[in-house]
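Every protein chain except one is present and positioned as in the full complex.
All chains are identified by letter, namely A, B and C, in their written order; residue positions are counted from 1 within each chain.
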Amino acid sequence: MSNSFGTLFRISTFGESHGPGIGVVIDGCPAGLAVNVADIQAALDRRRPGQSELTTPRSEADQVEVLSGLFEGQTTGTPIGLFIRNADQRSHDYSHIQNAYRPSHADYTYDQKYGHRDYRGGGRSSARETAARVAAGAVAMQLLQHHGIRVRSYVSQVGAVAVPVGYEQLDLGLIDSNLVRCPHPETAERMAELIRQTRDRHDTVGGIVTGVATGVPAGLGEPVFDKLHAELGKAMLSINAVKAFEYGSGFAGTLLFGSEHNDAFYTDEAGRVRTRTNHSGGIQGGISNGQDIYFRVAFKPVATILQPQQTINNQGEAVELAGRGRHDPCVLPRAVPIVDAMTALVLADMLLRARASRV
Amino acid sequence: MSNSFGTLFRISTFGESHGPGIGVVIDGCPAGLAVNVADIQAALDRRRPGQSELTTPRSEADQVEVLSGLFEGQTTGTPIGLFIRNADQRSHDYSHIQNAYRPSHADYTYDQKYGHRDYRGGGRSSARETAARVAAGAVAMQLLQHHGIRVRSYVSQVGAVAVPVGYEQLDLGLIDSNLVRCPHPETAERMAELIRQTRDRHDTVGGIVTGVATGVPAGLGEPVFDKLHAELGKAMLSINAVKAFEYGSGFAGTLLFGSEHNDAFYTDEAGRVRTRTNHSGGIQGGISNGQDIYFRVAFKPVATILQPQQTINNQGEAVELAGRGRHDPCVLPRAVPIVDAMTALVLADMLLRARASRV
Amino acid sequence: MSNSFGTLFRISTFGESHGPGIGVVIDGCPAGLAVNVADIQAALDRRRPGQSELTTPRSEADQVEVLSGLFEGQTTGTPIGLFIRNADQRSHDYSHIQNAYRPSHADYTYDQKYGHRDYRGGGRSSARETAARVAAGAVAMQLLQHHGIRVRSYVSQVGAVAVPVGYEQLDLGLIDSNLVRCPHPETAERMAELIRQTRDRHDTVGGIVTGVATGVPAGLGEPVFDKLHAELGKAMLSINAVKAFEYGSGFAGTLLFGSEHNDAFYTDEAGRVRTRTNHSGGIQGGISNGQDIYFRVAFKPVATILQPQQTINNQGEAVELAGRGRHDPCVLPRAVPIVDAMTALVLADMLLRARASRV
Partner (left out) sequence: MSNSFGTLFRISTFGESHGPGIGVVIDGCPAGLAVNVADIQAALDRRRPGQSELTTPRSEADQVEVLSGLFEGQTTGTPIGLFIRNADQRSHDYSHIQNAYRPSHADYTYDQKYGHRDYRGGGRSSARETAARVAAGAVAMQLLQHHGIRVRSYVSQVGAVAVPVGYEQLDLGLIDSNLVRCPHPETAERMAELIRQTRDRHDTVGGIVTGVATGVPAGLGEPVFDKLHAELGKAMLSINAVKAFEYGSGFAGTLLFGSEHNDAFYTDEAGRVRTRTNHSGGIQGGISNGQDIYFRVAFKPVATILQPQQTINNQGEAVELAGRGRHDPCVLPRAVPIVDAMTALVLADMLLRARASRV
């Protein structure tokens, strides 16, 4: 159960960091959708380790293999199996972390829960699992495109370096114009510089990804528990290293009075219902209202740092852990395609669920 | 589907603001739990409208009726049905909102989704639905108490008035010592004053609830999608008016470097595994680590204001809506028992799910 | 989980035989369906105890109360809560079964599973729970009627007395023309006679209900695990006292060779695809093919007999149990509306699920 996400457009991921590979089964993708495998690969390439000097030097080709569900370039309504073999499985010496609990990692909690754990590279708790999400999300994205929906996210903050304007003042076509995936070029440069400095200090830095979905029709999202923003929130919080989620006015909205915060409806010249402001972030009562959906996701600094740290081993004894391995000084640039994928998966699911709303 | 929450400890709510009442079915509560119905009623009384001058004057007794599942004071393992009749169903004139879309309410989106809507008092989108959650949460709470877990939340911010210290420096026994449910008496007074001023200006104000769970054993939460904090996040975001969720270091954690953010493990004198800091908020890799769990939930200002507002009707025509009715100037004090309830429901579910972790 | 059925058209039942009542929450019924509450009541009246000399004299009015989900005679897409109060809760003396395990009842297994049990009248294991299914099924039936689907079942066998012809040779309009609910009047008389004789001997007798669904469009049912007949089978086997399920050619089909069993396709004069025979029972590969769906459901003789029986108590000691109370000598006539209800629930669910099949 814990490895599946979605109700009607439902994915189940499997695989560990240092096993044979990472995979996903998509169950519920409607039949008759033309799926371009190159687009899946392109999404994986955006998440791929070793893609730039700002990310981990671990190098994985991350080639996707389609195991099922496509026939003559189209979905058949049967489950789509996708698999990405782990290529760079160096026979590392993991003895230093086999028994020691890395600070702010999942080593201790996995041991407490399961009593037995694949300690190689984090095993299942490794962010490598998100490759499967990105592959599945790329299929969801093609379903959304078919329905005129567009999903784009970008890095809006690294450490204290933040984009000074809102998404609506940015040219989102610039997201991939730099290594950071920030569509504000000047800020992107400062972010890159901060990441380099942090890396050189053997430290790590966190930040914020802003997600935007446009073209979402009114009526998506289920009231009460499966509100559209509640599902988006869960989706984002399920990504490794995420600590916070807000949509629309978010935390800042608590500083406004109701008379300032309310979004007044009006009918535009084209006869379309719109709101004057969009503090609601495109969602009211858990259901999309046709305006842009936007939200922010906070990522903590990566827990693996190349510095010695005090911790304990599985006997409770104090040990010093020397950082090693190949890790990202900042996951934000690679988090962008993951946020895109999870957003697409939520919207695809809600698109199908909405079909049962009316007689 | 959208009206159920939880996997093994699962609730399904039903009912509308101005129909016969609000109810909930709890499916999966283990047999043999002594349930005190007075405790359920006490939880409802904390959420009850009309409880103080700071809340809506709508008065509801909110008496809970047990429809099933208890026998001789104990759970039997069968579904527990709870029902709360709506008492104060004044035969209001709703013609002013029957066709008009209230700003930042769910009127427009429900109409778009369903084509047909109970417009009386918000119908199903009314926060009155949360009475059912509070009742169910009170049962979950008794299961948690049986396992030594304690859940307490409080108002930590109203508008710009914020408690100046963290939860660990507060005496949480003071939460109910004032009408605001803020355990920092001086701040509580300032919050109450702000709420009164706002009410007198016919406006509304939002704020933040902080949730704390203590005594949670290590090992609760499922890795990957159903991470403990992802389920908590979804639970909170599913509450009416919630715009944001963060746990542990949250958004502020993005400003720390990894070397500052990591929580070092140590073994205390009692031989218990602990962490020096708790930026992780008691959760690592989606699984509880035995430290305190804490998080923050942002509530927007209530959308219903007693001021004229510009909007449109269901023909797309511009109309002015004059605010009426009995509404809360600030939902925060009444939100506290709802946050408690949702926290308890998530933890109860994870407690049961954890039983399947090992052979 | 165990008290819910269906994926998109989903019901959750609650309530015990001798508690306040029996209820159901329907989650997922589409908005905009006109629901006639009198039709729900009529379905309950067909299942009601005490309706004729052939059934239990326990008398329950079984009046349905609508708790939520309908507004101005239509569904709103929100959960429909229905409740049926237990009227005839005589303050029986249950001490004789409080500790003794009735043969072929659920007393022993409930105690083994839960350690604590409402022993009054079977508690949750009583067939009284099916009243909730019948009420929910009556709503599903109205959704099916809206889509031109008709569901009708009838008693085709009591003990060894069986209808000598297949459903297609019967006038199903005669089902309610007699107390047995068998549309073959001569056989119905012989069945009634057998039931009377059995009752007078203080014994009970089982039999078979045949279910028929007509007007089902091709394409309902999900391949692989949630095949249409697999869901129907589970639905029927979940009814109290059911021991067997077969559809189409069923067990008898094992005696045919493939060349005899295959259903040849042809196009009729109206251009409609049909099959020459219907051994498939209207379902191929788990998906409806547009032909009639038919199946048979076996009910064991009621376990409660008004004769002394040897058994044990919860200390494992041998005791003699004297039968008492008011019970059905044969449940078949009252089982008909339950089979109807479960059939309707499965088809309504599949109708909604089918909407997600294609892009």
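In this text, contacts are C-beta pairs under 8 Å (C-beta built on N, C-alpha and C of every residue); 3 or more make two chains touch, one makes a residue touch a chain.
None of these values were measured; they are calculated from a predicted model.
Engineer: Among the chains present in the display, which ones are touched by the chain that isn't there?
Structural biologist: Counting the whole assembly, the omitted chain is in touch with A, B, C.
Engineer: In the complete assembly, which of C:F9, C:F83 or C:Y114 touches the absent chain?
Structural biologist: Counting the whole complex, the residue in contact with the absent chain is C:Y114.
Engineer: For the full complex, which residue in C:V25, C:L54, C:I208 or C:A348 touches the chain that was left out?
Structural biologist: Considering all chains, including the one not shown, the answer is C:I208.
Engineer: Where does chain A touch the missing chain, residue by residue?
Structural biologist: With respect to the unshown chain, the touching residues of chain A are 1-4, 7-8, 10, 12-16, 19-21, 23, 25, 27-28, 31-32, 65-69, 71, 74-81, 83, 113-118, 123-124.
Engineer: Which residues does chain B use to touch the chain missing from this display?
Structural biologist: 8, 28, 30-33, 75, 77-78, 143, 146, 223, 352, 355-359
Engineer: Which parts of chain C face the unshown chain closely enough to count as touching?
Structural biologist: For chain C, the residues touching the absent chain are 1-5, 7, 13, 101, 103-106, 108-110, 112-115, 124-125, 129, 157, 159-160, 198, 201, 203-208, 218-219, 221-227, 229-231, 233-235, 237-238, 243-251, 253-267, 271, 273, 275, 279-281, 283-290, 298-305, 307, 309-312, 316-318, 353-354, 357-358.
One rule holds in what follows: only the chains that are shown with their structure count from here on.
Engineer: From the centre of chain C, which chain's CA centre is farthest?
Structural biologist: Relative to chain C, the chain with the farthest C-alpha centre is A.
Engineer: Taking each chain's centre as the mean of its CA atoms, how far is chain A from chain B in angstrom?
Structural biologist: Comparing mean C-alpha positions, chain B is 26 Å from chain A.
Engineer: Express in whole angstrom the distance between the two chain centres, defined as the mean CA positions of chain A and chain C.
Structural biologist: That gives a centre separation of 46 Å.
Engineer: How many angstrom lie between the centres of chain B and chain C, each centre taken as the mean Cα position?
Structural biologist: So the centre of chain B lies 39 Å away from the centre of chain C.
Engineer: Name the residues of chain A that each touch 2 or more other chains.
Structural biologist: Touching at least two other chains: 223, 357-358.
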